[in-house]
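With one protein chain held back, the other chains of the complex are shown just where they sit.
Now for chain A:
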């Protein structure tokens, strides 16, 4: 495979021979790269609130006393069992390190229990040994590749990175060749595929898709992938790592997280929240949602910033620290990443998890500490997420969870939640209307709100996976066209063979509807009028209208 004969030789920088490269990086080398944790923590408190010192979670002395206690295992995962519990009790309390950047922050690591996320490397191996020269590999709907600037593979959705290292080498060569001409590669189109290239810092992400999505949509999906990696490592440490060693093999730090990226890409394909950039709320009576919010508002501890209740992968309620809301709002994209993270590993179903997590849209360079626990084992559909800025707050936050659990039990909330479900489009009472997605902009307090959308269950004829995907592809198509980067539209009415679709964007809402193919235009317009009326009537049930807030700063100052 020598390349000297071809004019393309110049494409391949000499240090890019990804195949023969021998990794000599040692963990200890990396260790030097990673920043002391307090640096990140202070960044983070700055991001949250510069005006209030009370939120600063860091006490420097805590750090220094733990420095020598750091132990890590070969898989670069650090697992902390609680001091009192042996490995057998990990079901009770497992403290997990997701990112390597946090190694030295956690003290007292004794047992090398595989992290809840490293199990995934075994489970996910099914498509790892896929033959990358086979037709079946080529047939995949959408490939996603992540590589470093040195052309080193970091992630491939299908097939092992090793088998694909030459393909990824070519990708990197194309990127850098065009860069050398003072230009930027964007995409390549063939009859079958759209290939989108995106560079984010020292990482290059490539999507090879046969879905006919718009380039902008594919780009947004790659940003989700990048942000999911940032969510685990932070942007600052990724940058630092590659500044120090250009051909570092980032997979070392991401071992076990392939499944998180796999899960993300599956969600991206099947969940419209991602391309709508909005959060899907589970519809419940507003009084019930309010009572849940109150429970969250009451169970607080210093440095707690977000309390989130998720059920069936949809948002139930979210309470936020006041100062945080004033500073910046939680981006739907960050919430999607969190929900994906929880869903990606069954390990979270065991007991309580304490892990550093970065919210990339909030601040890509700092960590939050997430407490994750399911409230309804063994079904594991209702999940509580508590985000703190203090890495020492595990016990305090766990105590909040206990309070929340108690209060919910008293109200029999779990039974209500179990009964709550998405609604049927038939409830709208408009014949010919098969499905819709409605994203309002006229919510109260819009500026600080999470963007939300509502949508009924997909029912017949969209009840099989293929049909669901087909409808989603139609929606994506409408979405891509109406938000065309250079020629946006206000309305699209599309009569296709198997359905009629209408997409409509106004200053107050964004609406996508799907009708039976024989609907007339006047019927469709009447249907939409009725639908808008129905949504207005139901909005308290469908959306979080007034997101609850709390203040932990006063508590913090007391402590």
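The rule is short, and it goes like this: a contact is a pair of C-beta atoms (placed from the backbone, for glycine too) under 8 Å apart; a residue touches a chain by one contact, two chains touch by 3 or more; residues count from 1.
As a working rule, contacts and distances are computed from a predicted model.
Chemist: Identify the UniProt protein name of the omitted chain, choosing among "Ras-related protein Rab-36", "Ribosome biogenesis regulatory protein", "DNA sliding clamp PCNA" or "Vacuolar fusion protein CCZ1 homolog".
Modeler: UniProt protein name of the non-displayed chain: "Vacuolar fusion protein CCZ1 homolog".
Chemist: Which listed residue, A:398, A:495 or A:532, touches the chain dropped from view?
Modeler: In the full complex, the listed residue that touches the missing chain is A:495.
Chemist: Using the document's definition of touch, tell me which of A:193, A:403, A:470 or A:530 contacts the absent chain.
Modeler: A:193
Chemist: What residues on chain A make contact with the chain left out of this view?
Modeler: Its contact residues with the unshown chain are 1-11, 138, 143, 166-167, 170-171, 173-174, 177-178, 181, 183-193, 195, 208, 212, 215, 477, 481, 484-497, 521-522, 524-525.
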